[in-house]
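Take a look at the structure below.
For this depiction, one protein chain was excluded, whereas all remaining protein chains were kept in their positions.
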Amino acid sequence: MDPQSIVTAAKLIGAGLAMIGAMGGGIGIGLSAHGAVQGIARNPDVAGQVQTNMILGIAFAEAVAIYCLVVALLILFVVK
Amino acid sequence: MADAQKKKSNKWKEIGLPLGIAVVLSGLGWYFFPPVMPHIQLPAEPVLEQPLLRLGGIWGDIYLTNTLVATLLIDVVLLGLVWAVQKAARSGDLIPRGISGVLEATLEAIYNLTETTAGKWTETIFPYFATFFLVVLIANWTELLPGVDSIGWLHHVEEGVKGFGHVGPFLMKKPGDFQVMAWVRVASTDLNFTIALALVSVFMTQVIGVRALGLPYFKKFFNIEAIFKVKPMYMGVIDFFVSILEIISEVAKIISFSFRLFGNLFAGSVMLFVLGYLVPILLQSGVLLLEAFVGIVQALVFGMLTLMFMALATHPHGGEEHGEAHA
Partner (left out) sequence: MEALQNLGINLGYLIVQIVNFGVMFWVLKKWAYPPIMEMLEKRRQIIAKGLEDARVAAEARANAEKEAEKILAEARAKASQIVREASERAEAVGREIKAQAEAEAARIRAEAVEAAQAERERILRELRSQVAMLAIAAAQKLIGTALDEQRQRQLLDAFFSGIEGGKVTVLDELEDAVADSAEVISALPLTEEEQETIKKNLFAKLGREIPVTFKVDPTIMGGVIIRVGDKVLDDSVSGHLQELREALI
């Protein structure tokens, strides 16, 4: 077994595992959309404001998933 | 009844026929010119072999990379917008029409959003918000152009070998052995582009903070005063370390700004061309719609976060709530 291919395999597995963290971001985005839709359903007049805040909240929640992606990319491309 | 059926058949003619033609054509294309997997790598690929500038050292050599081409494309589009606006302004016609009208409507919405958040600093913050929004939006939407990420040099690749030589611009029927190095790649998938924007955003936030509050603005970062003023003293020390954390928060902002944009767009484009490679019929069209939405949302998020941070920087005791939440 070539040691390099073991490292490569480990890298790929590691990158894949790192992306599990994106689940948290997904759940967060889902929750914020859930809250926003409920809010809009109860008070459609402030739909614009709610949407703006929802997009901001999604951006913050997404940041976590992005960190996972960054880690995955680092593992894939940076780690030798 | 017959009328409705006729209408239905008309609809079928309108939608079904082009759809069928598209399916047939893409099927033929798939058969005769099978899609070539694009080369996936983080750094932008050089379009020309010769570097434009040979700087060396930490600067690195400046090649004409495919993301740089996309950046120039953005510049061209922006200049075109400026030209359209100038033309509209010179005509003195107040009726909004064409590209200028669309731009006006967009900017008006952005301006109103800025006004509600920034208050009296609207005039200062608005150009940043608007420019970030426009630049990022155009950068993201270059992804929707046909040919972006799909037309380029073909490189022969060996298994496990990173190096490659140019083969030529045309597709060849040798799947598996080649990868496409696109001539144009979405600028947002280049970390240089996103980090540059993030740096500008965060740096200008500090500039606006200083302009609004003067030197006391930096108290946010080095709250030495708190050690002596806040009683009991250990609370003041805690305050001081919290203020140090603000600096980390600013750095985290840069990373978060740049990697959010980069991550979304890189993931999007990878998904697009991997799907295009695997299922080259119709599937990409649906994903393109999603990418158009992601593109505008990311542009809006980039602009709005900039607006938020800038607006917070102008407030004497702001900066903590949002900055920390996001870091």
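Think of it as A and B in the order they're written, each chain with its own count starting at 1.
Please note the rule applied: a residue touches a chain if its C-beta (ideal position, glycine included) is under 8 Å from a C-beta of that chain, and two chains touch if they have at least 3 such contacts.
Keep in mind the model is a prediction, meaning the values are calculated, not measured.
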Contacting the left-out chain in the complete assembly, out of B:V47, B:V135, B:V180 or B:V202: B:V135
Residue of B:L78, B:I151 or B:I296 touching the missing chain in the full complex: B:L78
Touching residues on chain B - with respect to the absent chain: 41-44, 53, 55, 58-62, 65, 68, 71, 74-75, 78-79, 81-82, 85-86, 88-89, 94, 96, 100, 103-104, 107-108, 111, 126-128, 130-131, 134-135, 190-193, 195-197, 199-200
Touch list for chain A against the chain that is not drawn: 73-74, 77-78
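In the analysis below, only the chains that are shown with their structure count from here on.
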Euclidean distance of C-alpha centroids - chain A vs chain B, Å: 17
Of all residues in chain B, those that touch chain A in their complex: 41-42, 113, 255-256, 259-260, 263-264, 267, 297, 300-301, 304-305, 308, 325-326
Residue ranges of chain A touching chain B (in the complex, touch as defined): 52, 55-56, 58-60, 62-63, 65-67, 69-70, 73, 77
